[in-house]
Structures are given as structure tokens and as C-alpha cells.
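A single structure is presented below for examination.
Just one protein chain is left out here, and the rest sit where they should.
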Amino acid sequence: MKDQSLTRAKNPLVRFAISNAVPILFIILLIFAVPLSGFSSDYLLNEIITRLGRNSFLVISLLIPVMAGMGLNFGIVLGAMAGQIGLIFMLDWGVVGIPGIVLAMLVGTPIAILLGLLAGTILNRAKGREMVTSMILGFFINGIYQFTILYGMGSVIPISSNKLLLPRGYGVRNALDLLSVRKVLDNMWSIEISGVSIPLGVFSIIAALCIFVFWFTRTKLGQDMRAVGQDMQVAATAGINVDRTRTLSIIISTVLACFGQIIFLQNIGTINTYNSHDQVGTFAIAALLIGGASVAKATIPNVFIGITLFHLTFIVAPRAGKELLGQAQIGEYFRVFVSYGIIAISLALYAWRRQVEKETERRQAKAAIKAAIEDGTGG
Amino acid sequence: MFESIGKLIEKAGWPRIIIALFLLSMFAIAPFVNISIGTSISDTIVRFAMNSVLVLSLVPMVQSGCGLNFGMQLGVIAGLIGAVTSIELGVTGLAGFLTAIGIAIPFAAILGFFYGLLLNRVKGDEMVVATYVGFSSVAFMSMMWLLLPYKSPNMIWGYGGSGLRTTISVEGYWLGVLNNFLSVRIGNFFLPTGTILFFALIALLVWSFFKTKLGTAMTAAGSNPVYAKAAGVNVDRMRILSVVISTVIAAVGILVYEQSFGFIQLYMAPLLMAFPAVAALLLGGASVSKASMGNVIIGAFLFQGILTMTPSVMNNLIKSDMSEVIRIIVSNGMIVYALTRKMKVRK
Amino acid sequence: MDEKQYLLRMENISKDFFGNQVLKDVTIKVGKGEIIGLVGENGAGKSTLMNILFGLSVIHETGGFQGKIFLEDTEVNFASPFEAIEAGIGMVHQEFILIPGFTATENILLNRESTNYNVFVEVFGERLRTLDRVEMNKRAVTAIEKLEVQLDPDMLVSEMPVGHRQFTEIAREMDRKSTKLLVLDEPTAVLTESEADTMLKAARKLADRGLSIIFITHRLSEVLEIADRLIVLRDGQVVRELESSKTTPREVASLMVGREIKDASSVRSKDNEESEIVLDIKDLWVDMPGEQVNGVNLQVHKGEILGIGGLAGQGKLGIANGVMGLFPAEGEVHYKGEILPLNNPVSVLSKGIAFVSEDRRGVGLLLDEPIDLNIVFTAIQIQGRFIKNFLGGLVKWRDDKEISRVAREYVESLQIKCVSEKQEAKELSGGNQQKVCLAKAFVLEPDLLFVSEPTRGIDVGAKSVVLETLRRQNREHGTTIIMTSSELEELRSICDRIAIVNEGKIFGILPPTADPADFGLLMLGEQEEVKSGV
Partner (left out) sequence: MGREGDCMKRNVIRIALVVVLIALGFGLYVLGKEHQIFVDNKDIVIDGVEYKSENTIKVVVDNVDLEEVKKGKRKVAYTPGPWHKITAVEILPDGSTREVERKFTLSPSDVAVVNLVALFEVENGWLEIQ
């Protein structure tokens, strides 16, 4: 119903083009940029596969709040922070390998649930502007996170490993090495096909998550979330606890983001204690939007298409910038510009479209009444 | 008695009281940890003066109902263009500063106009769209700083010979042109009279604008758009006008900031510029839909006071610099608080 | 009918909102399988009665009610609508309570879906049960079959014609096994004629199956056709119970409206028929949500007070809003012989036409601003008054002194109760806010004044001040007034002529002295029955 005016376009090709304008635009952009960059297709394929494994989980964590009508959850950084806290404890306890990763997730989960509960409660007080609130809330909790890590850890919260602590005796170092768990999930089960290594382990985890999301939409709770997402008032009249449903969607999203960040970091191999989570929300959201999602509708295909296009842009932009303008730095800025710009454009288009739709609806309703009355007087 | 205190608290809001008490306690502790109150106050005033115009720039948009201008970076960018261009032209002193303003204003007005058009299309979602418009414009300008053909050796990278530096000193051009005008210096105490006067002038202009027919219409458009429409006010036009004014003042604001700070910061530096200013305004008692000159002055003072006092006091107390973390918590906490407060007119 | 057979008895129900009596000793009884028509003007108490039945929180928060409710001879007092639904009372609202992106099935079973067990339920609770789509479909089809209508269970509500949405709503009540009583609140208001027919037939069939129905409607012919008995409410009391086979629309209408004018002297004898036509509205269409205007023709004479009456939602409010340019309008309006551009508030206002909106808080006032600014704002914007020049015209500021002075004048003359003219408008009571709105219009010194619902929600004292002020403005300044009101009595006490709007059109114009029944008939759309020539 949200995309009504679009689906009314007569030509199916035009309709397809309009509703997928963003991905198509990026494909065109890449058609020019990829040859310019001069990367080999093997390299690109390898990179894309790595990045799909690395980012999918985080991007999928955005889907459920969209379903519940809370827009794009910039608050997944909360989950990312919870994941990082889990990893810090894992490092401190000296647990390595897959048990380490799972342990980090176990530790991160309750933190993510609490943060999700907080975020959900706050967003329920800011209905209608969830996105801006979740974004600022992310900044705010980032402050609390930094406070905890920088002053609490090693003083109040027991952290014993000197490898983690700053020389002054409390506070966690800036960069932490994740060598002990680096790529353990990726290497758990991976095959190589003509020079392209495919981390089947991670992909099967992602597949399991996709199945979960799919299954979830078919549960009572999933149905309730869809109802709440479309019309809170009607859902409340039917006896659905709207606030609780919304909070649950945020909690699920936060917990998934916590897992997602752990998967992401085990692939990268290091944590920037104070920065790794900063851009998680922005990049995940930009990727999802480039995949053709909107504030009100996001699907699993959007996730994979989006990550592929977004990261392909990310990889080739610096090199293409260098070839084109002689400065790799331009490409760096270009990709930042793309991620912010795409969010700005998508949000603006969405808000605009909603206004236009309201207007069209009004006009159509009026035309219908007019016609009905004229029929009545004529007959 | 208790009732009136309760009322006062309700009116001021808990966060504001906590922060004011926090600041007071900082000033109270300061002498015990060997920090001179005079220096502290002087620092606070200098920072207040340099930030005040930026905070002020938010007011027109709040008043016209466009919400908090998280896209302030647009104005900042216009200001930066003015700044680097005036240095490129080699104009120094007050003339240089005025040149920068003169160049910045038309840019700001044009950017503001289109920004206003956009915001009119996304009513209800202004703030989140504005944030990302601001972010992406900063990233876009980062590319431009590399590409634009500026030549002054004071500004471009030493090697390579093209592209502006990340930080450009304004020393020798217009460092402190306002700060030092009629300034008072008694020992450690420094009063940047010129900057304060300049802020007062702009504040007076904005205040008097809101006393005119047009300004009154703008307030009404923000306060109740339907009422304004019923009284024959073109609400959309008022909103665009307010965005243009906000953007222009922000452009001037960043120049005031730079003449005091001493450097022009390019590339990603302006990215988060809007948030402290917004937080300061909210701290001063403004809401998402209403702001006054009083809010600007109180807010900028409280906010800068905390930023100045916490590092020095905390440093002496626990030998560690917590100012960054406190800044993050206070500014974003303030914004979250304001966003979750119930709005009266909104449906 | 035997006492035992009543399904629902509401006995001696009384209710007041803060001393304002809205229901007085109302008793209604609904038999099994019986259709009861509940008719009455807006404000007669129908909705309050239903709110009491459903146990809405509004009722509990305002001190409950007196009287007793028996459902199948057990006394009940529902704490919330959910309890009422549980007990077997279903409600179908006038505006649809449906989720547009859901199918008919999903809406019919909203929050009552059939589910299957899975192991996650043990950990995360009942809400993780999976939906049983097959079973859901079966249930939806069964519910639809009970109505005997054509409705595709897999169609999205957003793609349905309006009638089907209504059926979906009713089917939802039918899916509940326990539903014994169905309340239909103006179910045909948004339907086309053929849809309404199907709807009525469906209702009849449900009644034949033993379901009791309370049918609230303004369409008199419908209710006479379908209901077994009619209950007419007026001013919170049951005026009469009628067998629908033994009555006429005229009788019902006169019972509904049925008041003789108490103060005959207030009816004015002034004859404006010959005076010039100041406003000529031709084929006006206004898109005002809920108050659609569909082609109104109306002529207003200079110096008269013209009343516009009609039931809520029929479009009477749309006329003023459309002419003033507040809602998109089409048509031709001449003012003093000149064409009045539509959709352009400035030009209308600057021609000397003023408007007091029915939506005081939403449209009429700047709640966060002081009284004085509220009063003069339009005058500043439109007429450039209250502006003072400084520095030889370089700076033009509001003349705050003059503004205060004028505001004080109005505060005094309209008896606005406030601390000072600087008090914020939101702090005033409804009546005083209304007076501020009037002052805002008067300060423009209008030749033509639209006033909508000037006395809605204000106390008796303020009411008479407001009406007296309007009368004085008309008499002393010769202002032509077009007053829209839901209160017929009020219109009859002040107006020279009264136009009645129904379904977005003027159904007739009557003198205030006309037979009350005629007003009632016009309001209900029974034009043919009216005797005193229209």
C-alpha cells in the first residue's frame, strides 16, 4: 500500500525501474567504475564474498524493526557495543577459537537485551521520529560505553589482562588484537573454487539467520509486528500490546546486531575499542537502502544485493578516483559521501513520496465521490 | 514553598538542573584543586563567545517549525568557502574577515534555499533528513577541497601542490579580529569584547526580525501552521526563509568561531558540528519547537562552561581527561531528552 | 415480549460529564434476534450510551455511570472494551478499524489467529507460535459465509472497495463464536447505495440467525426498513419507542428534533429577502476530510444571519472552510459581485471576510502565544495594522503597546476571563478561548463573517455571551454572518434563515419558525416529506 502510486504505473518495465531506481543507479555507476579501477574479477569476487560474510548478519538485523514500522534502526550500534564488550571479556579470560566466539556472544547477549529494552522504551516515547532518536541514542550510549570502558574497566569491572589495559592500570587500550579468534568462523568450513575461497561456515550461519527471519514473519509475534508497523491504533484496538511489540522488535534487532558485530570483528581481526562500532549503523543502513529497501519495506534480497553493490562501490571508488582524478583520497571521500548521501536521498524520497501519496489518495477519493454522485443524479 | 520548587523544576526540566548543579559544583571545587576561577570564567566566556553565533543560527528554524537544524553543516560549509576564499585573495585583518562573510553569505543563501525546498517536501521527518544532508554535504565538500583550484601556499599541501590542508591557520589574516577588538585583559582574565558585541549585534538583528510582521508570521507558522494558513501566511515560504536565515547565520557563526579558534578546519572536521550547538540550545531551555535568545545565551554558557571546567577540574581530581566522554554524554543525552518529550501540537 | 427473552437490558442509565447531564434515566431492551434502531441528533447521547455499554475508559475516568446493565439476565459492568467483546458484544465502527496491508483473512482474525505449537513457545512464550494459514482461511471463509456476501478472503484491504471493507469488519465480529449482540455505528455512511443494500440484507440475515443488532444511523429510510423497533433519543432521554412498521419518517424526525422555540421574541422579523446578495456560492466542492462538500449552491443576503445546520459529517463545516481557502475547493464564489478566488486565504481575508473556525485549538489559536498576539495576528498579516515605523520606516516592528490596548478592549467588551492580555491562550477555558477567536475576527472589521460551531464545548454563561456578541455585531456593524452549528435550537434562536446540509449538499432552507419536524426531515435526507415549502 505504501508503494501504491508506483505500482500504478502502466508499463511494467517502468514500474520495475521506478521501484528499483536506487540499485539500478548503482549498477550503472559500477559499470563505469569497475573497469576504471582495473581490479581483476577474481580479486573483486573474493572481496565481495568476504564482505558478504562479514556484513550480512549486521544488515539483516535491521529487517525486524522495519517490519514493526520503526524505520531504520540506527540503534544497532548499541548491539555492536554489546558485542564488543563480549569480545573484551573473552580476550581477558583468554578464551580462544570458536568457544571464544560463542562465549563472547553469550556474554554480549544479556547486555544487548538490556540496551535493546532501553532503546525500545525510549523509542516508544518518540513515536514518529524513531530514526533520529535512535541515531542520537546511539551517540549517547556511545558516551556511556566509552565511560564504562575507559574508566570502569580495570577499576570497577574486573579486567586483569595487562595486554588489554592501558598502562595507567584501568581503561581498555585503543586497539585490541583478535588474533586468537581471527577468522575462526570463516575457516571453520571453507572451500575454494578456482581461487575464490568461500567461507561456508559463516554463510551457513547467515542462511540459518535468514531462515529464522523468514520463520519469524510467520509467527504470531511477527504478524503482530506487521500489524503494529502498518497501523498502531488498529493493532491496539485489536488488543495487541503495541509498545511491548515495538520494544521486542528493537531487542531482537539489538541482539542480532551484537552477534553481527562479533562475526564482523572476527573477520577483521582487530577491535578499535572506541571506533569500531561508530559506523556500523550508517554502513549497514546505506547497504540496505542501496539494495532497494525503503523505510517501510526491507527484504532479505535487499540485504544481499545491497551489500554487494555498496561494497563493490567501496572497493573500487578509491582506485577509480585515483585513475580518474589522480587522487585516491577523493575515492575515500566519495565512498563516505555515497553512504551518507544514499541515506539522505532515500529518507527524503520516502518522506516526499508519502506526502505525494496522501495528496493522490485525497484526489482519488474525491473523484470517486463525484462520480458516484453524478451517477446517482444522472440515473 | 515546595510546590513552587516543584514547579520550577518542572519548568526547567531535570537535565538542565542537574547540569547547572554539576557546573556549579565544578566552580566550587575548582579553588581546592588549584584552578583559578578567573581563568576558568575567562575561558568559559571566550568559548561562549566563539560558539554563540552557531547556537543562535538554530533559532529561526526552530521558530518556524523546521525543528532542530541537524543540517547546520551546510551553513558551516558556506562559511568555510568564504574563509578559504578570503585567504586565497590575501585580504587581511577586519577586511579579510568581512570579505569572508561577504563571500559566505550568498553561498549560504543559495544552499539554504535548496535545503529549505527539500525540508518542505519531508515535513515531519525534517530532522533525520537534515542530519544526513549535513553529513553528505561535508563528505561532498571534502572532495571539493581536494579539487578546487586554490593556490595560496599557506593553504595547500606542501607536497603535491594541490588540495587544501586539513587545518589552515588564520594567523596573519584575521586571527582574533573580533576577539581583540576592545578586549579587556586583566592578568589571566581575558574578555573578548568584540566577539561578544558581534554576537549581541546578530542576536539583536534576529530578535528584532521576530518583532516584524514577517518574523511574527514565521513564529506563527512554527507554532501552529494551520492557524498561520488561516491568517493568510504562506507557511512553506516562511519555512524556506527561516532555513535560509539559519544557514546564513551558521556561515557567519563558523567564521566567528575560526577567528577565535585560529584555524580553519576542513574535510571531515565539521561533520558533527551541529550536535554540540543543538545540545547547547536545548540545554538553554529551548524545545524542539520553541527557542528564544535567552535559551541561546544560557545554553551556550552552560554548555561551554561544562566543556571548559570538566577537563581542568577532572584532570586535577582523577588525573585523567574525561571531557570528551562527558561532552558526548551531556550533548547527546540532552538531545535524546528533548526528542522524547511530548510535543504539544504534533498529532 | 416476555421479560426473560431480552438479551440486553440497560436500565435507568444516567451519566454526567462534570455536571453536564448527557444521559438521563435511559432504559433500552434488546430481544434475541431483534434489530433495534437507535436514532437521535448529534449529542443526543447515542455514543455515550454505547461507550457505557462497552466500558470505555472515558466513562470510568469521568466517574462511571448510574444504572444497571444486564446481559442475558446477569448484571455486567465492563472495565474495558475487551471484556465487552469477551462477553459477546461486537462493535462495527463508522471509520474502519482495519490494517490496509493485510488481507481480509488477516484482518478478520487480527490478534485471534489460529496458531500451531512449536518448541520455541516453551522459552519465548505464546507469541512465537506459528500461524496456521490453512485453518485461518477456513475460519475466515466460515465467517464470511455467515454474512452471505461476496468477499475474497485473500484480497488486501487497501485494494478493496469500501463496501468490502465494511463486510470485513462485520466478518471479524462473526468469527467470534460468542458474539450475541452487534452494534453497528452508522455502517452505511460511507457505502454506495447498492453496497448499503447488501449490507442491510446481511444484517437481516444475521438477525434471523438469532443475533441481536443495535443499529445506529442517520439514514431514516434504512432504519425503518430494517429495524424491528426504533428508539429515539433526544437530549439524553428516550423520547419514544416505536414499532418501525407503525411509524413514518415525519414522526421520527419530529421526535428527534422536537423542540418548540422557547424564546419566540428572538426570532427576528427583519426581511432581508429584498436586500442585495452579498455572497453567491455556485457548485462548491470542498475536500475536507469527514466534512466533504459536494456541490453546494447558496446565496447570502446582505445583513442577514444565515444558519447552516445538519448532522455531523454531512459537510456543513466544509462550506466555510472551503470558501476561506483552508481546504482544497472547487466551484464559483462571487462576493459583492466579484469572483472570489478559492484556495487562497489571503485574498479572501483581504476582501473583508473573516472566519471563526470550529477547531478552536487546532486552527483558531496559537496556544503558546499570548492573547493579544492571537487577537491581532491576522490583522497584522492581512491589513498591515499594528505596525510601527522606526528609523524613518527602515525598521517596522509590531506596535506592542497598541496591540495590548486593543486586546484589553476586547478582553473587556467580550468579558474574557484572564489574568492579563499577556496570558498564553492555552491557559484559558474553552469559552474564553472562543471569545478570543471572536475578537480575532472582529478586529478585522469584517463585512462578512463565517462562524462555525461558536458554542461547542463551552459553558452556558459563555454561550449566551457569544451569541449576544454575534447578534450585536450583526446589528451594530451590519456584518453579514454565516453561522454553522450542530445545535438547531441555537440556530433557530439567532438566524434569519437556516440552510440544512445533508450528504454534502443543501437540502433546503427554512425560516427559523418552520416546523421542527421539517428540520429533522431535511437533516435526515427525507426531502420529499417536508411540508412547509423549501
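Brief remarks on what is shown
Think of it as A, B and C in the order they're written, each chain with its own count starting at 1.
Here is the rule we go by: a residue touches a chain if its C-beta (ideal position, glycine included) is under 8 Å from a C-beta of that chain, and two chains touch if they have at least 3 such contacts.
No experiment lies behind these values; they were computed from the predicted model shown.
Within the whole complex, touches from the chain that is not shown fall on A, C.
Contact with the chain not shown here comes from a single listed residue; of A:17, A:106, A:175 or A:268, that residue is A:106. When you scan C:122, C:208 or C:476 for touch with the missing chain, the hit is C:122.
Checked against the full complex, the candidates A:18, A:48 or A:96 give a single residue touching the omitted chain, namely A:96. The missing chain lies against subunit C, touching residues 122-123, 125. Where subunit A meets the chain that is not shown, the touching residues are 93-100, 102-103, 106-107, 180.
We adopt the following convention: only the chains that are shown with their structure count from here on.
The greater number of contacting C-beta pairs, out of the two interfaces B-C and A-B, is seen for A-B. Subunit A and subunit C have CA centres that are 46 Å apart. Note on chain placement: the centre of subunit B and the centre of subunit C lie 48 Å apart, centres being C-alpha means. Centre-to-centre spacing of subunit A and subunit B amounts to 31 Å, using the average Cα coordinate of each chain.
Chain contact summary for the complex, subunit A toward subunit B: residues 122, 125-126, 128-129, 131-133, 135-137, 139-140, 142-144, 146-147, 150-151, 168, 325, 327, 329-330, 333-334, 336-337, 340-341, 343-344, 347-348, 350-352, 355. Partner subunit B is touched in their complex by these residues of subunit C: 324, 326, 345-346, 349-350, 355, 357, 359, 362-369, 373, 377-378, 380-382, 384, 387, 395-398, 426.
Touching subunit C in their complex are the following residues of subunit B: 208, 211-213, 216-217, 219-220, 223-224, 226-227, 229-233, 290, 344-345.
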